[in-house]
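Here the complex is missing a single protein chain, while all its other protein chains stay put.
Order as written gives the chain letters A, B, C, D, E, F and G; numbering starts at 1 within each chain.
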Amino acid sequence: MAKFKLDETDHKILGMLIDNTRTPFTDIAKKLLISAGTVHVRVKKMEEAGIITGSSLSLDYQKLGYSFIAYVGIFLEKTSQTQFVLNRINEIPYVTVAHITTGKFNLFCKVRARNTEHAKQVIFKIDDIDGVYRTETMISMEESLNDKTRLMRSIFDEMMK
Amino acid sequence: MAKFKLDETDHKILGMLIDNTRTPFTDIAKKLLISAGTVHVRVKKMEEAGIITGSSLSLDYQKLGYSFIAYVGIFLEKTSQTQFVLNRINEIPYVTVAHITTGKFNLFCKVRARNTEHAKQVIFKIDDIDGVYRTETMISMEESLNDKTRLMRSIFDEMMK
Amino acid sequence: MAKFKLDETDHKILGMLIDNTRTPFTDIAKKLLISAGTVHVRVKKMEEAGIITGSSLSLDYQKLGYSFIAYVGIFLEKTSQTQFVLNRINEIPYVTVAHITTGKFNLFCKVRARNTEHAKQVIFKIDDIDGVYRTETMISMEESLNDKTRLMRSIFDEMMK
Amino acid sequence: MAKFKLDETDHKILGMLIDNTRTPFTDIAKKLLISAGTVHVRVKKMEEAGIITGSSLSLDYQKLGYSFIAYVGIFLEKTSQTQFVLNRINEIPYVTVAHITTGKFNLFCKVRARNTEHAKQVIFKIDDIDGVYRTETMISMEESLNDKTRLMRSIFDEMMK
Amino acid sequence: MAKFKLDETDHKILGMLIDNTRTPFTDIAKKLLISAGTVHVRVKKMEEAGIITGSSLSLDYQKLGYSFIAYVGIFLEKTSQTQFVLNRINEIPYVTVAHITTGKFNLFCKVRARNTEHAKQVIFKIDDIDGVYRTETMISMEESLNDKTRLMRSIFDEMMK
Amino acid sequence: MAKFKLDETDHKILGMLIDNTRTPFTDIAKKLLISAGTVHVRVKKMEEAGIITGSSLSLDYQKLGYSFIAYVGIFLEKTSQTQFVLNRINEIPYVTVAHITTGKFNLFCKVRARNTEHAKQVIFKIDDIDGVYRTETMISMEESLNDKTRLMRSIFDEMMK
Amino acid sequence: MAKFKLDETDHKILGMLIDNTRTPFTDIAKKLLISAGTVHVRVKKMEEAGIITGSSLSLDYQKLGYSFIAYVGIFLEKTSQTQFVLNRINEIPYVTVAHITTGKFNLFCKVRARNTEHAKQVIFKIDDIDGVYRTETMISMEESLNDKTRLMRSIFDEMMK
Partner (left out) sequence: MAKFKLDETDHKILGMLIDNTRTPFTDIAKKLLISAGTVHVRVKKMEEAGIITGSSLSLDYQKLGYSFIAYVGIFLEKTSQTQFVLNRINEIPYVTVAHITTGKFNLFCKVRARNTEHAKQVIFKIDDIDGVYRTETMISMEESLNDKTRLMRSIFDEMMK
């Protein structure tokens, strides 16, 4: 469980970074009436505590022609093959998320593809990995929500208490 | 389908931003032996084309005490309630992704929670939304892969051809 | 069980019509060295016996932008609503086939749509019919076979024996 | 997506051919007060654009003793066998439709047979193809709708806009 | 648990009655070299012990045009309706067996019908009983075994020990 | 479809035999005011037409200690093993009914056993037959209906029309 | 996570109590060559730490005529009824375990009953609780393992490290 406590200043810095990861530290400093060095120190401290581990680009997949999303459940022949299959999956860039699950499926993946035809090819590639017994696919008709900033704010608010 | 074409310079800029979204434009310029203004123009152009839409912070959820991940399939009473239920789901920060699916489930969500007890509360909150008929939950034992940079590189490589 | 018997001539006429429904009777007559009147009489006789009931156009749905095929299983609230729901389904041109089934589903339909987004709209329209309780959708990744001529030839061959 | 545009004349010709594929061009010409040559040119043009790819006979399967319809879902041992199994299925005339699906089943077929006994034989034939792991059958109690003309009219209407 | 013991004579009488329920007692007596009165007494005793409760005709359902067999699983709205629904089912002569089950289904029935169309009507009649929520049907392609005499002999053999 | 027609006398004879298969022909004759020879002739005729194929004893399985009923669905490794497995099943007297089904299961059986422990042994015996891949069992909590006389009367009534 | 550490003496006391909960403290003291007071103090300390919370009788349910075990999955109408339904279940002594689960079922119970008939009554009682939508039952053919002492020893061994 997280024991790290955020003070008012940490919290405000995080709030600005959530809004725009690329906000320069000097801008943050000006806005919060503190020195850029302080911002730097605080961010470093939070990075060390694992609160911030980096930042990632956001693309408009729709515009880029990658609007097809599928969730693929994988049945393995033996769970001892889990790590091997995960390594093979890791070589397919169209699989963006993979979980070990213990319900119906052994592994559960999220696939982003250009269209039905492309998705078929990606799924066939997964199906052909040694140790993959069968797959079951669920297709998304619309990604209605994909937003981690609400969760981040909620976590940071908790750390203030 | 994406028609936008990337040239060598665009591609290199994107490569550096994928590695670190916060790389200052001046650093990129120095590395690529071009002016900071050129970097600025190129990034703006790619933002307008929707290739880049922003950037988001990455947290170490494990360290922050949010290591419990569940996928929740939702059955609605009527599909006409889809938008209403999505709005309610949008008010729960622990739901980070939601899809309209047309297979077994009407909606399919990803939940991040602190632990079993917390996940129970989140799922109960979803269950209690008007119009939600039933939910079925699949629990992740390990998030083995969560990486969109491989997909991004693959998309950008394609746009070079 | 069919009791109708085909003779050599009937069989040859059907063979030519299967190849091309629009073959003029005069062409058939020439090829078979019989009179056009005979062709006419034979076809009429076979139409009356229900062997031929008409002919239908074939389109290239792929080229026309209708490449998305889904099978939709429908659960009804009460089977007494079967006919009512079938009438409503009949008003949706994108549903090309509908069956009463007695396994898991009450009704089972084939839907042809432009793309994921369009399919979602068609399925939502089905979901919103009074008496429809829930639907479950299976998406086709490729229509690998859609050919009734093999069956027709097989039936006609049997009728020769 | 289809870019082809239909004008008033094309649309009327298609309307008449949907009603009766065998309508002679001279009849169409008379009705529309245009020359048979124009009809010919227009149909050719639409054939080249893939709007019309041919026509097929319609039989009264009920009268011919083929009233039993089943949908058969196929699980393969390996998806790499997909094409091989499809080739074998193609040799069974009683299978009129086959899809590659990625949900629960690998392949999904429509079977037309004489009766329960005959359907059993056809399904056993599918079951015995190398690479077929298991099949699951859903039986139709009534084909309530099988009509593509509504879809055709809808597509042609759209192409007028 | 059955405590009744059969002696050699009882056992032989039962063996002859299993072979042909209508065998006259005088024939049995002659064969076993005992008096008809003894046969009568023994049969009466076994009837009182519940070993024999009567006999039933066997028909050739195939020849009589009742070759269609389906198993129907019934989901009730409330188990308190169990007895009411069983009474309604009892009014449908085509349901020959009904069980209360506690797995997936609440009730499980065997239906004998003339053909697909007739089975549809019987199933619809079950579906329309008040309190029946949904049904799921499994169709028999062949009744390969329907023989209680093997069980009877096995039970009677056990009672000799 | 059955074409055999029953007259008033046949119908009455059948009615008496349904009530008690062992009713002597002389009793039937007296009741119907016809000669015993006539009864004999009529019954013979109906036996030849397959209307009556014999008769079977009824036992009180509950009293005999065989109150446990289970339905067992069997998955085969290959459908080509169907006949072999049926032959093995035929050697287990506790399996009283077996069907070839083409839905979820390949074969579907009814088992009568003494109790949970005995049922386990019977099911294990089925599981151990070569070619049986897996079984799934549904247990009956109460056999609420097991009566073919209603169906018989209904069939005989139809044959009078 | 447990932070409590056991020393050699605690561990030996627990070992003896696991073997026989009723072992008098004086016997334990004699065996371990310590004073009964020390045993008393150590047990009290472990009770306060929650390591021991009490002890329970073990019965031979088989001999007592309670050999029937079933697992019952419960679907609720609304999860807001969870606590109410649990309170009702708590009034049925034959339900010995109940869990809130978030997979397919809302609640999952273990039932111990005398036989099939008794289990049916218990399950019907659960089915009739307000808010219970449906239940699904899985029947145990043999309780092959029911032993917590192995787990206890494993936990206590860990606490020694």
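We take it that a contact is a pair of C-beta atoms (placed from the backbone, for glycine too) under 8 Å apart; a residue touches a chain by one contact, two chains touch by 3 or more.
If you're wondering where the values come from, they're calculated on a predicted model, not measured in any experiment.
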item: Contact list for the unshown chain, restricted to visible chains; value: A, B, F, G
item: Contact set of subunit G toward the excluded chain (per top definition); value: 1-2, 4, 14, 17-18, 20-22, 24, 49-60, 62-66, 69, 71, 86, 89-90, 93-105, 107-109, 112, 114, 138-155
item: Residues of subunit F (touch criterion as defined above) contacting the omitted chain; value: 70, 119-120, 123-124, 127-128, 134-139
item: Absent-chain interface as seen on subunit B, which is shown; value: 67-68, 116-117, 119-120, 123, 139, 141-142
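The criterion applied here is as follows: only the chains that are shown with their structure count from here on.
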item: Intersection of contact partners for subunit C and subunit F; value: D, E
item: Between the pairs C-D and F-G, the one where more C-beta pairs touch; value: C-D
item: Intercentroid distance (Cα basis), subunit F paired with subunit B, Å; value: 61
item: Whole-Å separation of chain centres (CA-atom averages), subunit A against subunit C; value: 46
item: Centre-to-centre distance between subunit C and subunit B (centres being mean Cα positions), rounded to whole Å; value: 43
item: Touching two or more other chains - residue numbers and ranges from subunit B; value: 100, 102-104, 138-139
